[in-house]
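Entry: chain A
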Amino acid sequence: MVENLVSIMPELLMTIFGLILIVIDVIAGKNSKSGVGYFGIFFIIVALLASIPVGGFKIFGFGGTLVWDMYSFAFFFVFAIAYILSTLGSVDYLRERGILKGEFYTIMFFSIIGMMFMVSATDLSVLYAGMETMAISMYILAGFEKGNLKSNESGLKYFIIGAFSSAIFLFGLSYIYGYTGSTKYVDIANMIQANGLNNFNIKLGMVMMLAGLAFKISAVPFHMWAPDVYTGAPTPATGFMTVAPKAAAMGAIVRFVWIALEPAAAQWQLFFSILAVLTMTYGNLVALAQNNVKRMLAYSAISHAGYMLIGVVSANELGYQSIALYTMIYGFMNIGAFTIISLLKNNGVIENERIESFAGLGKKYPVVSLAMLIFMFSLAGIPPLAGFMGKFYIFTAAVKSGIIWLAIIGVINSVIACYYYMRVTIFMYFKESEYDVDVNMKPASFIASMIAALFVIIIGVFPSFFMDLVKYMIV
Partner candidate 1 sequence: MLVELIFVVIKILVVITVLLLGVAYMTWLERKVIGHMQVRLGPTHVGWKGLLQPIADGLKLVAKEDIIPTMVDKPVYIIAPLLSLIPALSAFAVIPFTNATVNLFGTEYHLYITDVNIGLLYVLALSSVGTYGIIMSGWASNSKYALLGSLRSSAQVISYETAMGLSLIGPVLLAGTVSLKGITEAQANGFWFIVPQFVAFVVYLISAIAETNRAPFDLPEAETELVAGFHVEYSSMKFAMFFLAEYANMYVVSSIATIVFLGGWNGPFGPSFIWFILKIVALMFFYLWLRATLPRLRFDQLMTLGWKILIPIALVNVVVTSIVLYAIN
Partner candidate 2 sequence: MEQLGFYILAFLAIISSIFMITRENPVHSALWMLLTFFSVAGIFVQLNAEFIAAIQVLVYAGAILVLYLFVVMLLNPKSKGFIRIPFRYVLGIVASFVIFVQVLLTLQSANVIGKAGVYTQEAYKQYGNVKLFGYELFSNYLVPFEVVSIMLLVAMIGAIVLAKKD
């Protein structure tokens, strides 16, 4: 009984807070809906502090369907970062477009509950239910700007393709369940251990299930939805969507392959290494051709999923740790970048997010440009910023487990990626501005981007502290 409660306590706490958040939303006046978001930040920090697994314990609950350990906590931390930064960065963006509603924050909050269940699930049915909670929230966030056709398209496209991917996932799950007679990871592992992977059913089930998960992290060739969805969604929502669901799906994949597919390592390593190569290369190559920074970052989000997959493929403790670290770093730098994009307002004829909007920004708004520079350098993986540390650990993990070729492809890719990230900084500092661009900097988004920039630098300079943090995650 106590074990059950402890294992589900963080999610339970978050659910209660989420329900309170709905009530707050009802009470809050029409002009103070941002308060819902701030309350959400407060709640999430409380929940985060309350759910630290002191001493790195690991508790299974509900007959082994759920687990709370450092690994779950690390991902909860990533979601919390994503929530806090996106909330701070979104207030002004939403207010300017007249869509500042409490539901934006409530839905984001509830989506985090789904993600937490995904990561801490040790049972496929919990994983699926959590995944759907997350996905439905994301569809809504993507289509949140009702008056904007692009946002509508984004929401609808995400919904249709997401539903399709869920169906594939479920189809695969039913095969696995039919073969092993259980949805628990441990039972699946035992079954594979005893009988091997020679049966057609389980292979098919695994491939379809992993494909369904790959949809969620937008790995090539399951990425078709990502660019349009990320471009169309409201910018702060995009920041959140590129980080949190991806982290959750990575966490779920790691947990799944780590426990359930342990005995069949060689097979899924192949599957994921193909995905990783395709994802990195495709994302980077297409991003080269983009003139819209938001769309470029959408493709870069695809390629980053590829880097994270290298950690999965390396299949050792360092790999799993570095995934957690990477998602954390990625959260800071990507949401920071999206926050700054959301501030730009081009008074000319072109879209706000076009790369031309950044021209000459360095002179006009030095602080914002500096922050953007930090994020771009970090995304590109230039030392000594955090992005470099993330990539460094991932590639180290790959080298350690002997898949050097994948690490080399990863390095080549990050060299390619430098080009398009640098292009933004070049526009900012070395081009004359063609259009009249305002940066609509308000306190909330200023704080968000500054926190993000600060952490990008701190993690870059003192990586060992954060690495130690995630080191305890694998028990």
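As a selection rule, all candidates are chains of the complex that A comes from, given by their letters.
Definition applied: a residue touches a chain if its C-beta (ideal position, glycine included) is under 8 Å from a C-beta of that chain, and two chains touch if they have at least 3 such contacts; residues count from 1.
Model, not experiment: these values are computed from the prediction.
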item	value
Touching candidate - 1 or 2 - for chain A as found in this complex	2
Interface residues, chain A side, partner candidate 2 - complex	8, 15, 18, 22, 62-63, 65-66, 98, 101, 103, 106-107, 110-111, 113-114, 117, 123, 125-126, 128-130, 132-133, 136-137, 139-140, 143-144, 146, 155, 175, 177-182, 187, 191, 195, 199-201, 204
